[in-house]
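Notes to accompany the following structure.
Every protein chain except one is present and positioned as in the full complex.
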Amino acid sequence: MNRITRMMMGIALLVCVSANALRAQDKCLSCHEATVGGQPVEMFKHDIHHAKGISCAGCHGGDSKTEEMDQAMNAKAGYIGVPKGDEISKACANCHANAAKMKSFGSNLPTNQFQNLQESVHGKLATNGKERIVQCTTCHNAHGIVAVRNASSPVFPLNIVKTCTKCHADAAFMRMYNPSLPVDQLDKYRTSVHGIRNAKGDAKVAQCASCHGSHDIRNAKDTKSKVYATNVPSTCAHCHSNAEYMKEYKIPTDQFDKFSKSVHGVALLTKHDLGAPACNSCHGNHAATPPGISSVSKVCGTCHALNADLFSASPHKKAFDDRKLPECETCHSNHEIIVATNKLLGVTSEAVCSRCHSEAQNAKGYAAAKAMRSLIDSLENNEKKASELVNEAEQKGMEISEAKYKLRDAHQARLESRTMVHAFNEGRFREVASKGLVVSATVSAEATDALDEYVFRRIGLGLATLAITILAISLYVYIRRIERRQAKGVQ
Amino acid sequence: MKTLWSKTYHWINERVELDGLVEFMGKKYVPVNSHSIWYYFGGVSLFLFIIQVVTGILLLLYYKGGEALAFESIQFIMSKVQFGWLIRSIHSWTANLFILTALIHMFSVYFGKAYRKPREITWVTGMLMFFLAMGFGFSGYLLPWNELAFFATKVGTDIAGAVPVVGKPMMVFLRGGEEVTGATLSRFIGFHVAVLPGLFTVLLGIHLLLVQRQGMSEPLSYEEESPKERKTMPFFPNFLLRDMLLWLIVLNLLAILAVFFPWELGKKADLFASAPAGIKPEWYFLFMFQTLKYIPGKVFVFDGEVLGIMTFGLGGLLWLLVPFWDRKSSRGERNRFINYIGLFIVLYIIILTIVGWIL
Partner (left out) sequence: MAESTEPMDTQENRRDFLKYFLGGGLIAWLAAILYPMMAYLKPPKQAEVEVTSVKAGKVGAVEKDSGTIVRFGNKPVILLRNAAGEFRAFSATCTHLDCTVQYRKDMGLIWCACHNGRYDLNGRNVAGPPPRPLDEYRVVIQGEDILISKKA
């Protein structure tokens, strides 16, 4: 190996001066071409390494300068033959993990690919337990390696799908490593906007490596994975927020900014709530596409099931369908869904109801919206008032855990009523809301009692203090009297 | 009314000779001097102890021991039982004031050298009662079974466990096992409501009897004055009525404290929760707690904590035995050395308590 290294250094020194001269000196290639021939030789001629003046010995070892077979392919000259298993990747890493060496060939490729590969999901041991699942050559081929930019490379954006699915669409193969992993990603991908464009020859759209990474592919449950739930938005945004890059597709590039501000974005990115949706939760993973007008409520409904069910049974369902309005999105928007407040409901200018229900055109709906808003407002106000009273009583040192416990029911009724809005039925809404109003009233009454008790304690203390003061003063006067008497007696 | 009263008196007098007692009381005089104010602290301590007995018995009517119910029963007392909040707050406040007044009483006796012959036994019983009072405080603190108490007990018994040789068995004895658990609570209830009150009552009886028999001590400087210049006041009714006046004021103070600063209950102890930040013992243990923090881990070959505990133990023992090694005061001579020691200890306790409180 040492000899090879030294030799490589020699090559490195000379490569800039005369790569051509060196190529001519590659006796391995010339001899093999003349005697054996075949695919490896033919392919290597187009290999980027050949172009850079690296001989066969670069990977296989031996002395490429001599025509004597015994000397050239001698173990003493460092000849190793065909590398097997992990030796393959190690042979590549010899140069590709060495920044100085790579620089000497005029390359500015990153030098951490080998390390990344070892740490990736593909760096795990294969079934034979002796080598890793994937070697460099698995994706890049052995002879005939060309730059990624080159359309003939197996890892060129248009080819990469095929390269990955060589294994990932093979159910029998995948079962050995991850039986639960689907093998239909390609089929799904071809239905996505990305997949369709990729098939048409658009090398800019996302393919496997765009989202999963290349050497550093990790399991989606690995927090370092580019497709880990909290990392998905920034992975998508890598392209979708790049206005320059997205220019030709004529779609907005502000989704990430909007999403980050949304209730979902805050939950996912700030609070790290993995239950909150990322881009793929609504748009799909491999079959990424905008949800259609009719499917948006199904998408939201996967999590907000009750709301979706109520909505589907509500009179709004038909009205929205007739007008081709997307269901949830019409009121809640899409990427920038903010926390729904009471303001959405009712007939004020901010309320979404009033967009369709005006007093003149739709008096019934207008009245219902107005009534529901006033109910939810009073529900919230009463709960707030009750909670303030409880807090006040608690701060004043009153034991009020019982009422505090009941307050939970008011909170629950309010949340339930917020869901019940989606039935768009005033009667049902009133039923839930009144439950909360009753609880709030009870809690308020108990808290007020506690506050009254607080006042009573002070009055009681005042009275007791008065009694003690009277007694103390009269006792004092009495002592003085006795002592005066005693003084007189002594005199 | 009057006849009924005198008849009853006569009936008892015939049997137990009350006259002798009244005569004794009537002839008893309390010295009057510029240090007289300190004489009242013993009486106030006695009054606070009586309050503790009464409120303690009242609390015992509703309190339920045991890990599952201790906290809830205090919550119950404070919310469901009429005036339960008052009784509990008074009990907690009185506990603290009692330690404070007993502490003042002790130091006034110390600086007045009132422990000198013939009052050695009074001093020793008083000191023992003070140690018991700290035991009352320590055991009573755990009974609500709240978070703070739980960890304070854990730390407190841990410190006891650091004493060489006897420490470990003592800790296991106190905790009723290796850890602070429900078993510790049961034990502490036993100490708090049976063992300590029993011992305390015996000591208190001796203490009061001796005070009555021997009368109040006077500072050494007053003994030099001629008997004519020494002013006195009859114990009964003058001093007793003054005592009562003060007791009334103290009682009112307690009621005000209980209403305006009700004693908090906090969160229920969770055996498996991690300790909340800033765990501190009760203020009267704070100076020792703080000292142990400042002692380095190793002093020469000794373990710092052990050394600290041993020093406090030895100090307490010397303090308890002061009438026996302060021969000078017993002979009626001045002993400034005693004053310097006392002053140093008072300053030390005050400063470290404040430091411990703030930090």
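So that you can tell them apart, the chains are marked A and B in the order they are listed, and the count of residues begins at 1 in each.
Note that in this section contacts are C-beta pairs under 8 Å (C-beta built on N, C-alpha and C of every residue); 3 or more make two chains touch, one makes a residue touch a chain.
In this text the structure is predicted, and so the values were computed from the model without any measurement.
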Just to confirm, in the complete assembly, which displayed chains does the hidden chain contact?
A, B
Using the definition of touch stated at the top, determine which of B:M129, B:L148 or B:L248 touches the missing chain.
B:L248
Among A:V82, A:A171 or A:A305, which residue is in contact with the omitted chain in the full complex?
A:A305
Just to verify: which one of B:T3, B:S34, B:Q82 or B:S274 makes contact with the chain not shown?
B:Q82
Based on the whole complex, identify which of B:L58, B:L265 or B:I309 touches the chain you can't see.
B:L58
Had the left-out chain been drawn, it would touch chain A at residues 267, 273-276, 303-307, 309, 401, 404-405, 408-409, 411-412, 415-416, 418-419, 460, 463-464, 466-468, 470-475, 477-478, 481, 484, 488
Absent-chain interface as seen on chain B, which is shown
58, 61-62, 64, 68-69, 72-73, 75-76, 80-84, 86-87, 248, 268, 270, 272
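Methods note: only the chains that are shown with their structure count from here on.
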Under the stated contact criterion, what part of chain A meets chain B in this complex?
397, 399-402, 457-458, 460-461, 464-465, 468-469, 471-472, 475-476, 478-479, 482-483, 486
Footprint of chain A on chain B - complex, ascending
75, 78-79, 85-86, 233-234, 237-238, 241-242, 244-245, 248-249, 251-252, 255-256, 259, 262, 264-265
